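Removed: one protein chain of the complex. Kept in place: all other protein chains.
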Amino acid sequence: MRTIRSLVQGLLCLVVIGFAAPAALAGADDEGRTLLEALDTDSYAAKGEAVTAIAESGHPRSRDWLEALLDGKLQRQEDTGRFVVVLANRGRHWPVRDALSDEELGEMSRRDLDRIGINNALRGRLQNTLALLDLRTPDVTARREAARDLLGEVSPAMVEPLTALVEGEADDEVRRLLTQAIAIQRLAQGDVGAVEALSGSLNASVRSALSAAARSDDAALAEAAREALAGIEQKLELNGGLETLYFGLSLGSVLVLAAIGLAITFGVMGVINMAHGELIMLGAYTTWGMQQLLPGQPGLALLLSIPAGFLVAALAGIVIERGVIQFLKGRPLETLLATFGVSLILQQLVRTLISPLNRTVVSPEWMSGSLMINEGLSLTLNRLYVLGFALLVFAGLMLVMRRTRLGLEVRAVTQNRAMARSMGIRANRVDILTFALGSGVAGLAGVALSQLTNVGPNLGQNYIIDSFMVVVFGGVGNLWGTLVAGLSLGVINQVLEPWAGAVLAKILVLVFIILFIQKRPRGLFPQKGRAAEG
Amino acid sequence: MLASRSWLSRPFRERSTQIFLGVLLAALAVVTLLNLVVPAGHPLHVSTYTVTLLGKYLSFALLAVALDLVWGYLGILSLGHGAFFALGGYAMGMYLMRQIGDRGVYGDPVLPDFMVFLDWDRLPWYWHGFDMAWFAFLMVLLAPGILALVFGFLAFRSRVTGVYLSIITQALTFALMLAFFRNEMGFGGNNGLTDFKELLGFDLRGDATRLGLFLASGVALALGYVLCRAIVASKLGRVSVACRDAEARTRFLGYRVERVQLFVFVVSAMLAGVAGALYVPQVGIINPGEFSPIFSIEVVLWVALGGRGTLYGAVIGALVVNYAKTVFTGVMPEAWLFALGGLFVVVTVLLPKGVAGLLETLRRRRDGEATETSAQGANS
Amino acid sequence: MNLLREMANRDRVFDFMAPARSPVDVRHGPILYLEDVSVSFDGFRAIDNLNLTIDDGELRCIIGPNGAGKTTMMDIITGKTRPDHGSVWFGSRHDLLTMNEPEIASLGIGRKFQKPTTFEALSVFENLELAMAADKRLWPTLTARLSGEARERIDEVLVTIGLAEHRDRLAGILSHGQKQWLEIGMLLMQRPRLLLVDEPVAGMTEQEMERTAELLTGLAGRQSVVVVEHDMGFVRSIARTVTVLHQGSVLAEGSMDQVSSDPKVVEVYLGTEEDA
């Protein structure tokens, strides 16, 4: 870095001399303006130089500029040539701030602004530059993050300053990562000694560097790299197995969530609820609506969506129950017909009232990224949360069905309606509550799914078939069955997928269900007793 | 035994069948006349567009009749009848593809365009024979028939019933849909089979061919209806109703319930296949969309709306829903789903026995009959 | 090649060509013979080493408290439930455990369910028509036509069960008692060698009960009848031999008087008589 610094400083001197005339007050601004002017060029190489210059300038606002540049928010007013930082860039009119004076300038039309564009190469360079700046912050986590970002990104010129940094670094992890980052660069230069520092690491950049080295012409280097790789591969295989299991459980948890509400409305009440998917959709849209109400606080909005999604879907469920299903008592197949109609109406309602387009649901910070178990195995956080959420919902439902008065009454009514009524249970009320419960749980599923997939009018249709499969496979009327069925189908699917491909895996799972039902015509956990016989 | 006394001729002696056939054949004749004789500008003229549309409805009606046979009289709610329909359609489509010959865009004499497009150098084995009409038409029956036989054999032998059976039929059609979407399967993937030229030497674009297809659909519907009526009115028909209502009892009377189920299921699947084969040349395309579970559910809705367990109700349901769909998608493109969805809800809640049930009630009210015999229909 | 020829030449009778009904061989003893039969559901022993013999032409009543295994026993005989072990023979030739329900029914075992099960969407006449002994394979059923003789037989039974004027009514709208009769009528149409009758008089009036008793006793001799019943009065009125089941096995067997004085039976019954 010193080399770059001296070079840049030389350049800077020249520039500064050229602009020496202006008044002292404007001096700081002029320096900044000069730095920024250099960015306004069509050549990405020249922009790269300009970025380095800014980073080295020590200008108090340099970091802001680089971040704005990284976000595409550093722009220039067309007519005045003034550099501005855009604060929000949606719509046609954007609030902006002067890049130099930090003064709020109100709104400007998108037409009047020219963006200082970057491409991926420059973005990488910017990120590195920022990472280097971060390596000096006192925050250990930020330093580790920065060091990890540097893996595979170290250029020959950076080796020296980084080595200096390693010596001064207090944190072992940062030191290890930096050493590896440097070693990758040394490996690329053909340094056999670097292999040792890298062996055992599961990081993708490390592996990538070793694979490249294994192909090198230098026999000794290639040999060493291959050995190190073999060790890594072995570790990876174990990780791969765990990863597949996690993928399977994660997919399974989605299936369980989607199906568990149906396990109540269909399994317990016998309503073939084709609008179940649309209830899920309502939950997802609630999340979207909540985020619209609380802009800038996606996490809070998501948390609030859990009760809200439940309520919205439950209310919709009550309307469906009162409006349609109560007239179809004892005619389960006709509930299929009517609820299919309801599902069409709900879908089109969303299309007309909100939009036929998908809606953006933002993932809160704490749900993005992954939980790193080790360098080779990291569990994606959003799916981890969904998995946990699915289990919580399941546990909650079990509690309701097993431990509450409502659960008891539901079980009584489903087993013998007339008898339950004669014992003073208000069967109609139980119906409403059960249906509301099942619908509400579908809403919860929607809240969770909004974190994984599209929020749009078609959301429900994508899950309705799978949901019925899961409930039936598990055994109608059995919540445990739904849980086991969902998780096991998920795992089977993910185990088959690498081997058979996504489509074939799904087909095989369906064939498996068909054959399984031949073996056990009433699912995994059949309802017992003579009452169940036809 | 006298021919007139055979089980097949029994329906012709039933009044309801006579009325049905009379109305159907009269309608065919009227449409043909209005299409051929009345000049194009005249308000009474039925355009070829309408004729083709009606032909499509009739093939759907045949599918609905096939479904009503298993659902209404055997109590098997198949949510996968679209699969049999589509298989029949694909068999027909494969024949039509082979008929294109070297008139495809690439001019390959044997390979259909999509295979040239995907670099296939030879015809997959299962495409052989489809250049011969008799073979293709046989496959229209056999492909769905064999699938129904194998699937039914497994399911009925294991006594899979009720909603479990419904869901695995759904799984069946879903799996087939995914399979046919795969381009490796050699059925044209998502695009399916299209750009047909001619059928049995007749140009598919010709008005006469379209009218002919319409009439063929009408006749097929009539024959299918008579066949179903014949089965329903036979002792076997009563046995299947017995299976529907009290399966165990029927077994204890000494009937092989699973064989009855299998027989009726296979017949129904073949009828669905015929419907598909008639549908394809009229709409000009067959693709995996027909396998979609939603389509099969829609077919169930036609039957339910028309009135389950009456056969003619299925025909009414198919015609009404599809006509409504045609009208609504044109007249109120933004809101037709509300209308269709609303129709399903209203009919289910207000007309539990469908349109046929309503007709029956009206008829009885008019006749002032007090006999309860026909009042008790199938209870689900 | 040889194998093929052998297959072709062998004078083989295929299953589907064999007559549906084969005569029951009762020359060497009882018509129904259960030995060491046990079955359990989820650890609960519904039938426990049950031994039972019914002679040809006998009328046997089986009583027992709820849960004694009466219905399960019937399920085993008719092929609905497979026992865990034991053997069940119909005559000395037919091992019932190797057959399914329709085969057993075709052999000549008829069953009336505890809850009357008729085909509710069919008329009374049609119910009887379906039950009638006939070739019940697929194709014959499809092409079957009702002969005058069959029609007479149905009318005859209609009179016997007192439903002649309800001939064309749907079975679904009959009263509970009428349904019981219809089901008995269906049994008669089957012309079985052995009738298994589960609670025939539940829901019947006194007179109907008497007629049922008459009918059943009249059948005995030509056909064998096994009656499961709770109504002690009814049992007393028809029974020659009574078997008491308890916890899946035979507790006592003998005439009504013998049985009712058996202290074991008294003990079992006193506790449970009330809810029977």
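Letters A, B and C mark the chains as written, and numbering starts fresh at 1 in each.
The rule is short, and it goes like this: contacts are C-beta pairs under 8 Å (C-beta built on N, C-alpha and C of every residue); 3 or more make two chains touch, one makes a residue touch a chain.
Definition applied: contacts and distances are computed from a predicted model.
K.L.:
Out of "Hydrogenase", "Urea ABC transporter, substrate binding protein UrtA", "Heme exporter protein B" or "NADH-quinone oxidoreductase subunit M", which one is the UniProt protein name for the chain not included here?
P.N.:
"Urea ABC transporter, substrate binding protein UrtA"
K.L.:
Considering the complete complex, which visible chains touch the unshown chain?
P.N.:
A, B
K.L.:
Given the contact definition stated above, which residue among A:140, A:164 or A:212 touches the chain not shown here?
P.N.:
Only one of A:140, A:164 or A:212 touches the chain omitted from view, namely A:212.
K.L.:
Who touches the missing chain here, A:265, A:286, A:335 or A:348?
P.N.:
A:348
K.L.:
Specify the residue from the set B:88, B:144 or B:192 that touches the hidden chain.
P.N.:
Selected residue, touching the omitted chain: B:192.
K.L.:
May I ask you to list the residues on subunit A that touch the chain which is not drawn?
P.N.:
Missing-chain contacts on subunit A: residues 71-72, 89-92, 110-111, 114-115, 117-121, 123-124, 127, 153, 204-205, 207-215, 243-244, 247, 250-251, 254, 347-348, 351-352, 356-363, 368-370, 378, 380-383, 452-458, 461-462, 493-494, 497-498, 501-503, 506.
K.L.:
What residue numbers in subunit B mark contact with the hidden partner chain?
P.N.:
47-49, 52-53, 56, 100, 102-108, 114, 116-119, 178, 181-183, 189-192, 194-197, 205, 283-285, 287, 289, 326, 329-330, 333-334, 336-337
As a working rule, only the chains that are shown with their structure count from here on.
K.L.:
Two or more other chains in contact with one residue: find those residues in subunit B.
P.N.:
Answer for subunit B, listing residues that touch two or more other chains: 248.
K.L.:
Where in subunit A do residues touch two or more of the other chains?
P.N.:
As it turns out, subunit A has no residue touching two or more other chains.
K.L.:
Please name which positions on subunit B make contact with subunit C in the complex.
P.N.:
Residue positions touching the partner: 5-7, 231, 234-236, 238-239, 241-242, 244-246, 248-257, 259-260, 263, 372-373, 376-379.
K.L.:
Considering the complex alone, what residue numbers of subunit B touch subunit A?
P.N.:
77, 151, 154-155, 157-164, 167-168, 170-172, 174-175, 178-179, 181-182, 247-248, 293-294, 297, 300-301, 304-305, 334-335, 337-338, 340-345, 347-349, 352, 380
K.L.:
Which subunit C residues qualify as touching subunit B in the complex?
P.N.:
My answer: residues 20, 78, 80, 100-102, 105-106, 110-111, 113, 117-123, 126, 129-131, 136-138, 141-145, 168-170, 172-173, 186, 190.
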